[in-house]
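Other chains of the complex are left out, but the ones given are in their true place.
So that you can tell them apart, the chains are marked A and B in the order they are listed, and the count of residues begins at 1 in each.
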Amino acid sequence: MPECRENGWKKEDLSQIIAKLEDSYNSHKGINHVDGLNIPTSESIHEIIKDLFALVFPGFFGKIQITTSSINYYAGNLLDSLYGKLSEQIKRALKYRCTLENCCNCQCADRAGSLAAFLLESLPEIRRLITLDVEAAFDGDPAARSVDEVILSYPFTKAITVHRLAHVLYKKDIPLIPRMMSEWAHGVTGIDIHSGAAIGESFFIDHGTGVVIGETCEIGNHVKLYQGVTLGALSFSKDEKGRLIKGEKRHPTLLDDVTVYANATILGGKTIIGKGAVIGGNTWVTESVDDYTKVSIGKPDLIFHRKKA
Amino acid sequence: MPECRENGWKKEDLSQIIAKLEDSYNSHKGINHVDGLNIPTSESIHEIIKDLFALVFPGFFGKIQITTSSINYYAGNLLDSLYGKLSEQIKRALKYRCTLENCCNCQCADRAGSLAAFLLESLPEIRRLITLDVEAAFDGDPAARSVDEVILSYPFTKAITVHRLAHVLYKKDIPLIPRMMSEWAHGVTGIDIHSGAAIGESFFIDHGTGVVIGETCEIGNHVKLYQGVTLGALSFSKDEKGRLIKGEKRHPTLLDDVTVYANATILGGKTIIGKGAVIGGNTWVTESVDDYTKVSIGKPDLIFHRKKA
């Protein structure tokens, strides 16, 4: 890097910096999009998430109070503007992939509208699932005072709502946007759920910071996780050129009624945690576990050393 | 979920989506507040937190520079507007509970004003505690260059400030707001302190991501925690119907001068960590530890396998 020319620098020298930066934009093109596509923007995706929350939880998020007589107007207004924003961002994402793949007959704009509508049509079903999730949270946490408290203040509510929305777009094979959505939730909650993970009904994650749920996880109904749980990959397959193979099932399956306590690690695409199993805190599990089995660490090998008072 | 009708979708179909969404608002009422109460809003709680930071740390947060001659005006102005915002949100929280409990003679508005004033009157005492906390952070972290750096950049400062404020409201039994405040801090810092936890003087958490401090924890003076420490529950008592019993002491007690290193887990309402004890990293502690005792994991059972270079 250049020496720091302390005290001798003048603002006019900015033009040299600009010139060098332009060189950099030419020599390291991979991280800029000059003359590039209109890719989806983080700002728009965050706006869309905010609008979706206002539709999923009317009266909880957003500043407007809602009454029976106004709800039609409220939802219609929001849906209408959201439809436009969603279509635009999905169109950008589809065009982005088409350009990469030299496909030019993809009718991106038409498909984007249909896909945006598909997500909006899915909202009643998503609301049904989220109702079950927040009830599971209330039932599963002794500190929860009410379902309202769960909705207003639990990071889990944000994480699972974004996941259920992003997963719909993931299954429709829309590029970029599902991951941008889930990483927004990850940043806000510390809970990292890949938008590809298939999660059953009445799910709950308590506390949540540090949880990682990999792309190819399959999770049954009534599953409960605590902070720091990793549902991850054991190892990655490589092709003959030593490159990682993408798309295999790399992450575990959890059947119905499984509970996984804090900081447990469960790894591997062939690992199946049986129905009703309980995985204790701090465990390291890389093989399948039978139904209704409780797994815990042995009496930990701790050393007690008495200091002078 | 509905099939994706690609290419065939028209924007006019939005009215059908609106109709279905309205059905959903009727069939899954638990997650909306149509015709409901004015519950506290996240936006207002965040504004209140911002104002409280400006009052606790004048000259550090907020864009205004403060002088001896302006401080009276500055604090008065802020306090006045904050009093209004706080009263309104507390009133909403109290009315919310009254409605749930069919109580109608609670004088919510009057009580809300008094409770808001109570928090503001507590600010000098809270500032005294926070001064001790940031000094403990400076003394306890070799990377800290100054107390100012601790205030300006340590996530701990945000977490403990919000906790000391939220805990005052928690002890006054105000619903919803204390938890909304602590979850704001959790989201911003990765440190999850339940507003119910009782924390002594000169506390410090270094790094902090993943720390969980449960509702019924009791923590003495001069206690220091590192990232990933869980002070959690061992198991939950259930009533005769199998529902979790809420309100018991479920989380540990740490006496004065305890240090807990990274990723240690201490569980159970009857677990007491004695004065001056040091709990080593990665330990799993579910029983009480004597005063002045150092607990560490044994020599870990590691396997070393030499690969080809």
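The rule is simple: a residue touches a chain if its C-beta (ideal position, glycine included) is under 8 Å from a C-beta of that chain, and two chains touch if they have at least 3 such contacts.
This is a predicted model, so every value here is computed, not measured.
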{"item": "Oligomeric copy total, full assembly; chains in place: 2", "value": "3"}
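In this text, only the chains that are shown with their structure count from here on.
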{"item": "Between chain B and chain A, distance of the C-alpha-averaged centres to the nearest whole Å", "value": "23"}
{"item": "Residue ranges of chain B touching chain A (in the complex, touch as defined)", "value": "1-2, 4-9, 11, 13-15, 17-18, 20-25, 27-28, 30-36, 38-43, 96, 100, 175-176, 179-180, 182-183, 186-187, 190, 192, 194, 196, 209-210, 212, 214-215, 228, 230, 232-233, 236, 243-248, 250, 263, 265, 267, 276, 278, 283-285, 289-298"}
{"item": "Interface residues, chain A side, partner chain B - complex", "value": "55-61, 63, 65-68, 71-72, 75-76, 79-80, 83, 107, 110-111, 113-115, 117-118, 120-125, 127-128, 130-131, 134-135, 139-149, 151-155, 168, 172, 188-190, 207, 209-210, 227-228, 262-263, 281-282, 297, 300-309"}
